[in-house]
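Report on the following structure.
In this view, the complex is presented without one of its protein chains, the others remaining in place.
And now, chain A:
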Amino acid sequence: MASIEISAVAKSFGPFAVLHGIDLDIADSEFIVLVGPSGCGKSTLLRMIAGLESVTAGEISIDGRRVNELAPKDRDIAMVFQSYALYPHMSVADNMSYSLRLRKTAKEKIAAMVSDAGAKLGLAPLMERRPKALSGGQRQRVAMGRAIVRQPKAFLFDEPLSNLDARLREQMRAEIKKLHADLGATSIYVTHDQIEAMTLADRIVAMHGGVVQQVGAPLDLYDRPANLFVAGFIGSPAMNFLDGRYAREGAVVLPDGTRIPVAPRENLAEGAQVTLGIRPEHVAIVPESPMEAAVELIEPTGFGIILHLSLHGLPFKVFTLDREALKAGPKVPVAFPSQHLHVFDAEGNRAD
């Protein structure tokens, strides 16, 4: 197992800069998730750590050793690809033992290591099959098996679950988490799915436009998003945003004149342009509230109910577990509890 340091790493493809100075220290046996929309550079960063892309600037080190110029084969890392990338002309056992055979490991040792990994992933009865005779979930397991069999310094996962159906994805997610608890291997996991990021990560690295937006524990990002991007990206249904102006005595004034009380923010000027954020599950439906919103749409999810509301033309959503909400309408009284309100300044950064 190993620690990985990434300092001031940048990447350009010709004139196009994809990554702008990424800094990240990954501790031994930590599970890091790189999350962001497609095109944010997360996969490129992962491939640079793997050695599949060159480093334009900056430095990547594994266990304190600079690896910028090191070939992938000499970095002692394993990677699980989105397409699984199983060798079609080899059996499951041969797929898993390929790296060991390249390293000229003794035959008996290979057999032991492969059957060990196979047993861990429930692949024992499939060892002689070719990849094309496997289901998607089984292929996924073989890809995992190929990675864990040689006990590398670190695991890299490139959207490994995105080709699976929803139920299987949930199951494999839990298995990856168990496997990590079991092996304690340093892992870097790339996904665009914020649920995967939240459930798997020790720390999430939220990326956007080739820049790290926030690094932190999943609940830190959820409870205290550093900027509008993170606030909007993490959480489903997504956070509501309402534009307004800041009033020093502790309120945000919406364009229609509605005053929403917030705790005073020190570094905001009177009348500053701000964005108010509140998660749908934090909007309260309280009978005595003076603020009334029109009901536009009711979506029952089974687990809860999503209400699409409009406050003088400003749309926002409410998530509630209360089934009474099914009967809501045409107007509901709502309140924005100030302890759950996030305020972002004109640049989109969190104001505290």
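The rule is simple: a residue touches a chain if its C-beta (ideal position, glycine included) is under 8 Å from a C-beta of that chain, and two chains touch if they have at least 3 such contacts; residues count from 1.
Just so we're on the same page, contacts and distances are computed from a predicted model.
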Per UniProt record, name of the chain withheld from view ["Carbohydrate ABC transporter permease", "Succinate dehydrogenase / fumarate reductase cytochrome b subunit", "RNA polymerase sigma-70 factor (ECF subfamily)" or "NADH-quinone oxidoreductase subunit NuoF"]: "Carbohydrate ABC transporter permease"
Sole contact to the chain not displayed, among A:Ala2, A:Cys40, A:Ile60 or A:Ala78: A:Ala78
Residue in contact with the excluded chain [from A:Ser99, A:Ser162, A:Gln273 or A:Ser289]: A:Ser99
Positions on chain A where the hidden chain makes contact: 50-52, 71-73, 77-79, 81, 83, 85-89, 98-99, 102-103, 146
